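Of the protein chains in this complex, one is absent; all others appear in place.
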């Protein structure tokens, strides 16, 4: 998935505001679902981030086109760990591991089979 | 209501990103409700912006403390027009008129009496 | 230009947060420049929004793919007025007129010829 850096993503430091890399990764996770005809969000069921660990390696700037790559590194019944990287022309700018948990009516729940099958392809 | 300008509010131009003034005004509208023990949002009932007209007069910058002032200039059964200004040390940076409509189950609805009474104090 | 609605664009009302339509339009204006090999932002020269008037017609929701259309309706030496609409499957959700002014070292300046020429194609 590709993301363009617009004004709204930058800050007075002239670079992308730190938490926006995390937003870009979230867009990529959602887009994975959309691309497979699925949605990460249904009425009272959806994924939430539970933990994340991120490295800010080099800054992205206005007008950059960034590549976001997502791999599933752990897939359990009710949660998954994903490794996501953001690169610009092949140079890594950002990476993070994020643990997402599946919630149904605000409680941890089993990831539905079709979603699990789809996620397993990114392992 | 006072708002501090943080990194997230600025952009690479070194000033507050244009639509964030509109967000600051929305915070002030919500805060008006909170300060009166009310909420602008209940289950399936809330206000939505229908129209706005804004003037960007002077830019605010990182670390600024801004004052947001809100007046009700029209109050109807299902909608209201508010005039909001953002000033810094008395100097006007931004102003807008925003029309908000009350929705109940996604349809236009009468503004509840207690809300209307409270809004009428800002006329 | 197409924009996907992600989590970050929505709010607790279940729809796109009002000022994000304005951000989507800003992305589209920047993208117009990028697509022509230009940038709306150079060191100390860039466009700023001076005035906008917006109508929120129907809400967009999570996962929507939106089309943003931009027309130049007035083109002067140091400013321009653009009309932008956001549609979903041909249905208009949002429209605005925005006046942008060109700044050089924080002062109003003549829009460079190559930019003016390019903008004139959207008249």
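Per-chain residue numbering starts at 1, and chain names A, B and C are given in the order in which the chains are listed.
One rule holds in what follows: contacts are C-beta pairs under 8 Å (C-beta built on N, C-alpha and C of every residue); 3 or more make two chains touch, one makes a residue touch a chain.
Everything numeric in this text was worked out from a predicted model, so none of it was measured.
A.B. asks: Which one, A:12, A:28 or A:111, makes contact with the chain that was left out?
C.D. replies: Per the contact definition at the top, the residue touching the missing chain is A:12.
A.B. asks: What does the interface between subunit C and the hidden chain look like in terms of residue numbers?
C.D. replies: 7-8, 10-15, 17, 19, 61-62
A.B. asks: Determine and list the subunit B residues touching the chain excluded from the picture.
C.D. replies: Residues touching the hidden chain, for subunit B, are 4, 6-8, 23, 26-27, 30-31, 34, 39, 41, 62-63.
A.B. asks: Given the full complex, what residues of subunit A touch the hidden partner chain?
C.D. replies: 12-13, 15, 18-20, 22-23, 26, 41, 46, 48-56, 59
Note that in this section only the chains that are shown with their structure count from here on.
A.B. asks: Using mean Cα positions, find the chain sitting nearest the overall protein centre.
C.D. replies: The most central chain, going by mean C-alpha position, is C.
A.B. asks: Which two chains meet at the most C-beta pairs?
C.D. replies: B-C
A.B. asks: Subunit B to subunit C: how many Å between their CA centres?
C.D. replies: Subunit B and subunit C have C-alpha centres separated by 22 Å.
A.B. asks: Starting from the mean Cα coordinates of subunit A and subunit B, work out the distance between those two points in Å.
C.D. replies: For subunit A versus subunit B, the centre distance works out to 32 Å.
A.B. asks: Provide the C-alpha centroid distance between subunit A and subunit C, rounded to the nearest whole angstrom.
C.D. replies: 26
A.B. asks: At least two partner chains per residue is the criterion; list those residues in subunit A.
C.D. replies: 7-8, 62
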